[in-house]
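One chain of protein is taken out of this complex; the other chains stay put.
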Amino acid sequence: MPIDLIFLGRLEDVAGAGQRAAALQPSVDAVIDSLEPELAQALRAPNVKLAVNGILLRDTDAPVLRDGDEIAFLPPVSGG
Amino acid sequence: MPIDLIFLGRLEDVAGAGQRAAALQPSVDAVIDSLEPELAQALRAPNVKLAVNGILLRDTDAPVLRDGDEIAFLPPVSGG
Amino acid sequence: MNCEARSDVRLVTAPFSQADELAAFAARYPEAGGIVSFLGQVRAGDGVEALELQHYEPLTLPAMEELAGRVHRRWRLDGMLVIHRSGAMAPGDPIVLVAAAARHRRDAFAAADFAMDHLKSESWFWKREKKDGAWRWIEPREQDLEDIARWG
Partner (left out) sequence: MNCEARSDVRLVTAPFSQADELAAFAARYPEAGGIVSFLGQVRAGDGVEALELQHYEPLTLPAMEELAGRVHRRWRLDGMLVIHRSGAMAPGDPIVLVAAAARHRRDAFAAADFAMDHLKSESWFWKREKKDGAWRWIEPREQDLEDIARWG
C-alpha cells in the first residue's frame, strides 16, 4: 500500500497536483529523495512544515513511516 | 406667551413632568427663582447644564429670555 | 474628504433589526475588507424588566453626527454606521449599533471602539430601568470616564 503526499498552497503548483501517492519509504527524507529534484528542493525549504497523519512534526522528529501514512507539506500560511 | 421648560432625566421626577410652561422672566435665574424651592435647588446643582433653544450655555452665558424660548435642564448623562 | 456622505447616523424611536442593518451596511462597502461592529442590547437577567432612554432632540442627534465626523477624520474608513435607540425597550432589544468599514482591520476596530467609548459617556441620553415594578434613573459611571481617557 502506498503512502499519500499532500501539497498545500504554492507547493501544489510545484508538484502539479494537491495530492499524489508514493511508494513507501522508511523515512520522510527517503520519500523526498524519491521525488523530482525541483519538488524535493521546494519541500526542503526551511519554512515548510510537515505533518504525518495530521500531527505536526517538530524539527527533531524523524518518524518511521508505515503503509497508508499521509504526509502533508505545509508552506507558510498566507495571513491577512 | 409663556416660555417652555424641559426637564431631562431625574429632573423630570423632581418637576413632576418632563415639560411645563412658565411665565416669561428676563433671566434664567429669575425663571428658576419662580419655581418650587426643591425644584429650583435641583436645577441649580453644579452638574446640571442648560440649553436655551437647543444651544448649550457656557457657565458665563446669561441670555436675555424672550417669549416662546425653550430652556432645557440637562443632568449628567447616564453613560454605559 | 466628505465624511458626512459616508456616515449613516440615526436616532430611532422604534426597534430596529441589527442583522438587516449590518447586512445592508456591509453590502454598501464592497471595497472594505473588514467591518467591525458593536451591538449593545438590553441585558436580560439582573431583574431588569424594561429600559427607557430619553433624548433631547436639539442636542442628541447633532452630537452623534459630530462624533461620527470626528471618527472619520481620525481613522481611514470607507464608511461608518451609528444607530441609537431612544424610548422604552425590553430585555434583548438592540440599544445601539455601531459599525466601521475599512480597508484595514486595525482602523475598523479602533474606530468602533473609540465611537462606543465616546457615545456611552458623552451622548445626550438619560437612562432609567425598571426593577420590581419601580423605575430608577441610572447615574454616570466612573468606568466611562476611564474608557475615554484611553484615547488621549
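So that you can tell them apart, the chains are marked A, B and C in the order they are listed, and the count of residues begins at 1 in each.
The rule we apply is simple: a contact is a pair of C-beta atoms (placed from the backbone, for glycine too) under 8 Å apart; a residue touches a chain by one contact, two chains touch by 3 or more.
Worth saying up front: this structure is predicted, and the values here are computed from it rather than measured.
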Chain not shown, its touching partners among those shown: A, C
Sole contact to the chain not displayed, among A:3, A:28 or A:72: A:72
Identified contact with the non-displayed chain, of C:33, C:62, C:87 or C:140: C:33
Touch residues of chain A, complete complex, unshown partner: 6, 8-10, 12-13, 18, 51, 53-56, 72, 74-80
Residues of chain C in contact with the chain not shown: 17-20, 22-23, 26-27, 30-41, 43-45, 91-92, 94, 103, 105-106, 108-109, 112-113, 116, 120, 147
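Throughout what follows, only the chains that are shown with their structure count from here on.
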Distance between the centres, which are taken as Cα means, of chain B and chain A, whole angstrom: 77
Multi-partner residues of chain C (at least 2 other chains): none
In chain B, residues with contacts to at least two other chains: none
